[in-house]
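Here the complex is missing a single protein chain, while all its other protein chains stay put.
Entry: subunit A
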Amino acid sequence: MGPVELLHMSVFSQTFSPCGRFLAAGNNYGEIAVFSLSAALSPDATGMSQKPILTFAAHEGPVFSLISTDTHLLSAGNGEISAWSWAELTKRSTKALWTRRPNYKTSLEIPEINAMIVNSKDNSLIVGGGDNNIHIMDMETGTFKSVLQGHKDYIHCLSFREREGELLSGGEDGAVRIWGELIAHQCLQKSLLVSVTYLGECTRPQFGKWIGCLTTDSDWMLCGGGPALSLWHLRSMSPTSVFSLAGCQREAVFYQDLILTVGEGPYVSHCVPGGTVKAQIPSSSPSLNTLTLNLNSNEHRVMTTAGSSDQIDVFTNFSYRAFSLSF
């Protein structure tokens, strides 16, 4: 990888290993790098420990989504999902366990996969991407058991509402849809269309209407993107607060009483549910695509962010950037 390629690298996705000691990150060249957090966070860390312990080419296109199950790392590339064993990866072995491809109808361009989540209740993998549909795969058999159709443009983000067993999806068409399971194995759509007009004060015509990020903690939902980031009360389906952040947001998470969000602009924004932006913590990339929290391990409890550079910023204390891992 030459310096020019590094200069034009973007990191789209990252996930922590189940043990919390490793971080996997995927970039726009289809590579996945595995970093050792325990080495980078140890007191005798050197410059080398901020480099990946393993980098391998996983997919043809960019790796837009990475998630971890109890034993596996799942990565989504250009229309395909691959699984890697964490145990093998830590032994520097880079052979994919399996690769699955949802049944796409389009032929000219393979649709990308933008979001994946695991529904642990029935051990299924839910993927959403470029073909406007949500595909549900049974993790045990590896077959795609159902397709949720409804979005008019491609799907940006998915979120699972644990308590109700509902699935939320946001897309380029500007809609957030809520999918509920009415009859077993047959998902009927119970959708909520968040139209541009309905968003009211959230709309920002100059950025478009697309929903780029979506997250929920059952009662509340955060969504943003082209429209400004806003907090919704799900039962009443009404926005409670709109955050006045300049750029489009691409990832937002609830953390304790805070809302952490990243997007365009070289900073991590800390917001409080009341609607005010508490702080904006500078990061090293000009814009950020992804933010993850390592909640699996107490000793390596960090936040990492990555975006349009080869750097992955590590925040040990959420109020400042401690150091950067780099490809």
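FYI, a residue touches a chain if its C-beta (ideal position, glycine included) is under 8 Å from a C-beta of that chain, and two chains touch if they have at least 3 such contacts; residues count from 1.
In this section, contacts and distances are computed from a predicted model.
Peer 1: The chain dropped from view, which UniProt name applies: "catechol O-methyltransferase", "MTMR9 protein", "THO complex subunit 5 homolog" or "GPI ethanolamine phosphate transferase 3"?
Peer 2: Options "catechol O-methyltransferase", "MTMR9 protein", "THO complex subunit 5 homolog" or "GPI ethanolamine phosphate transferase 3" narrow down to "THO complex subunit 5 homolog" for the missing chain.
Peer 1: Check the options A:216, A:230, A:283 or A:308 and report the residue that touches the missing chain.
Peer 2: From the options A:216, A:230, A:283 or A:308, the contact with the absent chain belongs to A:308.
Peer 1: Which of these, A:15, A:50, A:114 or A:324, touches the one chain of the complex that we don't see?
Peer 2: The one listed residue touching the chain not shown is A:114.
Peer 1: On subunit A, what residues meet the omitted chain?
Peer 2: That gives, for subunit A, the contact residues 3-8, 10, 12, 61-62, 64, 108-109, 112, 114, 130, 154, 156, 172, 205-206, 208, 210, 212, 250, 264, 286-287, 289, 308.
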